[in-house]
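Of the protein chains in this complex, one is absent; all others appear in place.
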Amino acid sequence: MLGYAVRRVSGAVAVLLIMSAVVYVLFFLMPANPAQLVCGIKACTPDRLALISHSLGLDEPLYLQYWHFLVGLFAGRDYSTGPSIVHCAAPCLGYSFQYTEPVLQIIGERLPVSGSLVIGAAILWLSLGIGIGVLSALRRGRWLDHVVNAIVLGGLAVPIFITGLMALMIVCVWLQWMPFPTWVPFDEDPVLWAQNLVLPWIVLALTTMPVYVRMSRAGMLETLAEDHIRTARAYGLPERQVIGRHALRGALSPLITLAALDIAGILTSSVLTETVFGLPGLGQMTVQAVRNVDLPVVVGLVLLIGFVIVVCNTIADLLYAAVDKRVSVQ
Amino acid sequence: MTAPSEARPGFRVFAGRFRTDRAAVFGAVVAGLLVLLAVFAPVLTAIEGQDIASFHSDLVDSARGGVPLGPLGGISGQHWLGVEPQTGRDLFARIAQGAQISLLVAVCATVVQVFLGVTVGLAAGLGSKLVDTVLTRLADIALAFPVIIFSLALLTIVPDAFPRPLLLALVIGVLGWGGTARISRAQTLSLRTRDFVAAARLSGAGGFRIARREILPGLAAPVITYAALLLPTNVITEAALSFVGVGVRPPTSSWGQMLSTATTWFRSDVMYVLIPAVMVFLTVLSFTLVGEGVRVALDPRTTRLTRKAG
Amino acid sequence: MSESVVSVRDLVIDFHTEGDTVRAVDGLSFDLAAGRALGIVGESGSGKSATALSLLGLHRGGNADVTGSIDVLGTDVLAASNEQVRQLRGNRIAMVFQDPLSALDPFFKVGDQIVEAYRAHNKVDRRAARKRAIEVLDRVGIPDAARRVDAYPHEFSGGMRQRALIAMALALSPEVLVADEPTTALDVTVQAQILDLIHDLRAETGMALILVTHDLAVAAGNVDDVLVMQRGKAVEHGPAADVLGAPSAVYTRELVAAVPRLEQPRESKVVGGEPLVRVDDVHQVFTVGSFLNRTKVHAVEGVTLDVLRGEALGIVGESGSGKTTLARMIVRLLRPTSGRIRFDGRDLADDRALREVRRELQMVFQDPVSSLNPRRTIGESIADPLRVQGEDASRQRVRELLALVGLDPDRIDRYPHEFSGGQRQRIGIARAIGLRPRLLVCDEPVSALDVSTQAQIIRLLASLRSEFDLTLIFVAHDLAVVRQVSDRVAVMSKGAVVELGETDALYDNPTHPYTKSLLAAVPVLDPELARQRRLERGLLTP
Partner (left out) sequence: GGGAQSASTAFDANNCQGGTLDVLNQDDAASHLDPARLYTSGGGNIPSLLFRTLTTRTRKAGADGAKVAPDLATDTGEPNADATVWTYHLRDGLKFEDGTAITAQDVKYGIERGFAAELPGGAPYLHDWLVGAQNYPGPYKDPNGIAAIETPDAKTIVFHLNSPHGDFPYLATATQFAPVPKAQDKGADYEKHPISSGPYKIESYDKGKSMVLVRNTNWSRAVDPNRLACPDRIEATYGLDPAVINQRLTTGTGKDGDAVTTDTDLGPSELAQLDNNPDLAKRVAKGGFPYTYYIAFDNTKAPFNDIRVRQALSYAIDRTSVVNAAGGSSLAYPATTFLPDNKNMGYQAFDFFPAGKNGDPAKAKQLLAEAGFSNGITITLAHRSADFNQDGPKVATAVQDAFQKAGITVKLQSIDSDSYTTTVSNPATQPQASVEGWGADWPSGGPFIIPIFDGRQYLAGGGNFNTAHFNDPKVNADIDAINKITDPDQAAQRWGQVDSEIMKQAPLVPLFHTTQLRLYGKNVKNAFVSDWTGVYDLSQVSVK
């Protein structure tokens, strides 16, 4: 147990360090120059550019920049913002001159938005996706199976942007069921929070769902062919229970892995959902940070995603071992 | 003893089973048509008498933002699928040529993803604790990595002369194997506890052989299902990469790129959105149907639907 | 005769596979009166399981065509609605499956599966159901049932899983019990215990029994009537004493003649000197339980024994005593927790040494289901080891191997699920002997086979031994078979070898009390004698 924890944590740290280093190198290779963007385009003279590069710490060799970053991570770091010095306490992911705030703080502010979006959507896509997948496995080859699958696959072909806008058009313009969604923090008003997030949840779920429908359908068919299902039937368990407990359990284990990936990945891949619905989340920020070549924020984000992925995968592994006792955690 | 049927099972049996699955055959036909469209794009476009790059200012309503004149996005005898808003370029030509890029890139990328993913997943699932840890962590990195940053950096490294579709397929493939790897690993972990793996080990089979002969067939179901869905995702990713400049160069078209430029037009020119969306949809549909057919045909235990045939 | 609870008329079962059809049951008719017991015996693949399954309507939705009529407790199984059949299943007619290892859901605790089945038909709360589960597990002889009720199927030995399945059926006290080879994986003591239990239950509740078995002795002691099947047809049907005592059909006569007798001393073969395998104080400890709540199971505790070159060493012992675990350690599928195993002087813990001798160590697995890759044809499964070792892996060779174990070589391209339990077992044997190993470990290789096939396999093993320099470790629960095959026998109990000796000496003069109880539990072919033995046992254990 302890050994496992130690291994997992050290693995995670290694992953994060490699990722941050790779981002540093890639940024170095990227054509856009952050100092240039900060300096402005019109008549930014070379010496002014040099000054800005210096104040952003970009004039140092790459390995030194990375070293400072590491030091900041473990010991904190000071940034000069003009007259005053800003201290960024450990673990300091860096300081964004764009946002004039420590990266950790910026991420912290936006995480709840993306978190709310992902959790709600995940519940939807998991329940709907699995539900539909199971249903179509049971109706395999019948028209219901084909129709449902065709509709669900439509979610992959129509970009989320269009689904989102159409949802807004229908719900907020034609039916006028609710005003256009805005972000309301959960602790401010849970009801409004949910009400505003319903549409984004649905839209995000629609595009993520197809994979779950297909995978649970396939898994279901696989397990239904196994001997122990016959046992369950032979003991007169209601079909609901045979499917819902025995077949599902086997069919779902591969989905655990998938869900962990999607939940972690969606933090940033939900950009479009976030812009369509005006949610100030991490996805939006990622795009802006990349566009602004805001290295500290990008590194911070990459580390965050890496961290979340590692956490999600660890949970998935534990869950997997919990569901399928034949598989040991290590 | 009766006359032995010496023909090997394998492909013939597989094809026989596949053929009996009507949905799969339908999928295969549609997929085939899409491939034909891609292969014969230049010929078809020539028959239509159009090309992908020519502007037709006279076919769009300049004052109204450039919506195509005429109903249904300007569909006519000259322009089979109408024209593109603003530019008046022929949509059929662009769809046909887009099929080349999109299918090529998406299929190649999927192949790369599946190959890498399954290889890594197998190695992690069968290998030692260390191998597993290292590979899973590697998959984590691949998963967590923002594709955009990587591709932007690539822009500076890869010379302009490098063939773009190949580059696209590689970028998407090399960055997108994480999911397949995780799925394969999970399945491998469960399969390796079965006695038939023990039996193979007893016969002296090495890790490679066990992976290929014993585990791989068991991975087919989840991986094929997943791969059929990776395909459309890759079509869209290609569009995103083209957007940052790593993709195909204008005026070359691709479905993903058409779809992403079309999004804002869904109210004023539905056809413009509908046409690429339908193409992507047909691709997803046909590949999932084929994938499903293959999955079923590969699984000896699934019962055939043609039971009365015998 | 009272009214029949099961009535089968002109039953025909066809399995459809690519291109052709297998007729598993061909015009079978029989009746089972309330409270009576019918034994179905016959060679492997003769359609016994197919018949049994059809009684519960378990072919629905599969690749089988079932025609004729099946009437179970007044329900027309072939015509009834799904819900009607569901009501029937478990509650009124229950079944114990032939492949216990895969018949339980690997994702759920054994106890929970019993609870679930029980609650599907009885309106009781979980607590009560759990009590019932522990009770029945205890009754089928699972030691420490109150704790093991929370174990997962893979943590049970083969025999324990089979008992769990029987327990599941018992929990529901059905009116008809269909038991498909319910004791194949059990050692004789437990087997006797289970059979006695079923016997008592029948006496108590008037439950009717259909007992599918390949073991004529088991049938003799436990059923009133016997139906002998061959190639899907009934060749003989009548009271057990008549059919087994004075068989009229040729086939039945052959069967009866092939039954190995415990009393029969073997034509002793001189055992050569030096040991091939030296097992030196090996232990195997499994960690089980959830991530946070772990416990240890000592499966093998300090076994030391030598396997002599060219000998056949029988291992018998109660279910769960560590036979399979020991066998797996010897072929080095499992690394011993401690202790050392040497093969031909080489320490198997050393990977390089292991690689050199890998092909010399082969094993036939206890569970024929999981030992064959469901996605590969049996031909490939058999050819594979040959190919790995660079041997002749031609189809001709594979067909020869199939023929050698008594399987139709034309079925080379079939998949495992298309075979009966016994047939799968033989496929496993074909695969193992293909490489002509020096040490062959057979884990219950014949337990699922009818006596004639069993005899055939035993002959096969014997000829292999004489032909090549084959050393055999033979794990089995059937003491008569073990006596036939082995030069020496080791008796295991609770992870340790309690007695080891020359076969005849051990059988004739057992010293350890456990060995004695084993020998006393062996079923006999004569129904009258069986009845007597049961009474004696009943007196022994109050």
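Structural remarks
The chains carry the letters A, B and C, assigned in the order they are written, with residues numbered from 1 in each.
To be clear about the criterion, a contact is a pair of C-beta atoms (placed from the backbone, for glycine too) under 8 Å apart; a residue touches a chain by one contact, two chains touch by 3 or more.
Given the structure is predicted, the values throughout are model-derived calculations rather than measurements.
The undisplayed chain touches these shown chains across the complete complex, A, B. Per the touch definition above, the residue from A:39, A:88, A:156 or A:248 contacting the chain not shown is A:39. Looking at B:16, B:42 or B:251, the residue that reaches the missing chain in the full complex is B:251.
Between the chain not shown and the residues B:87, B:203 or B:254, the one that touches is B:87. Touching residues on subunit B toward the chain that is not drawn are 53-55, 57, 60-67, 85-88, 152, 155, 160, 243-245, 249-251, 261, 264-265, 267-269.
Annotation for subunit A: contacts to the undisplayed chain at residues 30-33, 36-49, 51-52, 54-55, 80-84, 86, 97-101, 109, 165, 168-169, 172-173, 176, 179-180, 182-183, 274-280, 284-285, 288, 290-293.
The rule is short, and it goes like this: only the chains that are shown with their structure count from here on.
Chain centres here are Cα averages; for subunit A and subunit C they lie 50 Å apart. One finds 23 Å separating the Cα centroids of subunit A and subunit B. Centre to centre, using the average C-alpha position, subunit B and subunit C are separated by 48 Å. With touch defined as above, residues shared between interfaces to two or more other chains in subunit A number as follows: 253, 324, 326. Annotation for subunit B: residues touching 2 or more other chains are 193, 299, 301.
By the touch criterion stated above, subunit C contacts subunit A in their complex at residues 56, 58, 82, 86-91, 94-95, 97, 99, 102-108, 113, 116-117, 120-121, 152, 154-155, 165, 168, 172, 290-292, 369. Contact residues on subunit C toward subunit B in their complex (touch as defined above): 16, 18-21, 61-63, 65, 154, 328, 331, 333, 355, 358-359, 361-363, 365, 367, 370-377, 379-381, 384-385, 388-389, 395, 399, 409-410, 413, 415, 417-418, 428, 431-432, 435.
Residues of subunit A that touch subunit B in their complex: 7, 11, 14-15, 18-19, 22-23, 25-27, 29-32, 141, 146, 149-150, 153-154, 156-159, 161-162, 165-166, 210-211, 214-215, 217-219, 221-222, 225, 253-254, 256-258, 260-261, 264-265, 268, 286, 290, 298, 301-302, 305-306, 308-310, 313, 316, 320, 324, 326-327, 330.
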